[in-house]
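Right, I'll just put the structure down here and ask away after.
A single protein chain has been removed from this complex, and every other one stays in its place.
Up next is chain A:
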Amino acid sequence: MDLLVGQVFTGLSTGSILLLAALGLSLTFGQMGVINMAHGEFIMAGCYTAYVTQQLVGDAGASLLIALPVGFLVGGAMGLILEAVLIRHLYHRPLDTLLVTFGVGLVLQQVARDVFGAPAVNVTVPEALRGGVDLLGTTVPKTRLFILALAVVAVTAVTLVLRFTPAGRRIRAVVGNRDLAETAGISSRAVDAGTFFIGSGLAGVAGVALTLIGSTSPTTGQSYLVDAFLVVVAGGMGRIKGAVVAAVALGTFQAVFETYSTASLAKVGVFIVIVVFLQLRPQGLFTLRTRSLA
């Protein structure tokens, strides 16, 4: 029983980390169809934002609260620049986009190495998030609970924005029918830029949160990138609901698999499961028509 509860929770927790990393991608890749290989580096930028904020602010609790919105802005700004300078010119050219953004990711890693050094740095976890909470007989680290809560908040916020705000309506309209949106007076360029800002900002937020459970190095983001893409593809392009289910399922699967084997074997297992799943259901868990990769 205890083992099961522990595994379910570990699964939820791993899933929420995956989900945070993938949520922004479900906008930029899922909705807009842009394969942004530098998404991982936006996560990494969020990690370093948390690090720098803590150097400046000192108090771990205050710096976390400041770093979350600042991380959003840092990631968002990087995304906005990348979209305006490169990606804008490469819509409908997925392979070029992939290669170019991969290059940008490498450049950003090198910049991080030059600025912060190659060795990993650590962010101090706030007092309030140290230790664990007893839950149904197992001890759950508070940092994991915090990330779980943050993922729930982020998913809820994105869902509400998409569903109930003018900006969300415009995003859904442009994704659904770009030409019709343009002739309805909506600037699809502005919407692209805005969507990319939000998606990249979410990567920054994910990065800030991830410093609570691991150290930060220039390659931190890279390790999340593939998982994030898998979550978006498995969930069904552009479906937030699908990303949530896929992230939790993958997280749980990985957690359970890990208890019986090793972490890297678990990764391989996850890959195999997804490949088989996508063979059976190429459109993912849920479907929505998107452009350019339709």
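Keep this in mind: a residue touches a chain if its C-beta (ideal position, glycine included) is under 8 Å from a C-beta of that chain, and two chains touch if they have at least 3 such contacts; residues count from 1.
To be clear about the criterion, contacts and distances are computed from a predicted model.
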Among "ATP-binding cassette domain-containing protein", "NADP-reducing hydrogenase subunit HndC", "Electron transfer flavoprotein subunit alpha" or "FeS assembly ATPase SufC", UniProt-listed name of the chain not shown: "ATP-binding cassette domain-containing protein"
Candidates A:A157, A:A173 or A:I213 - the one touching the absent chain: A:A173
Footprint left on chain A by the chain that the document does not show: 166, 169-170, 172-173, 176-177, 179-189, 288-289
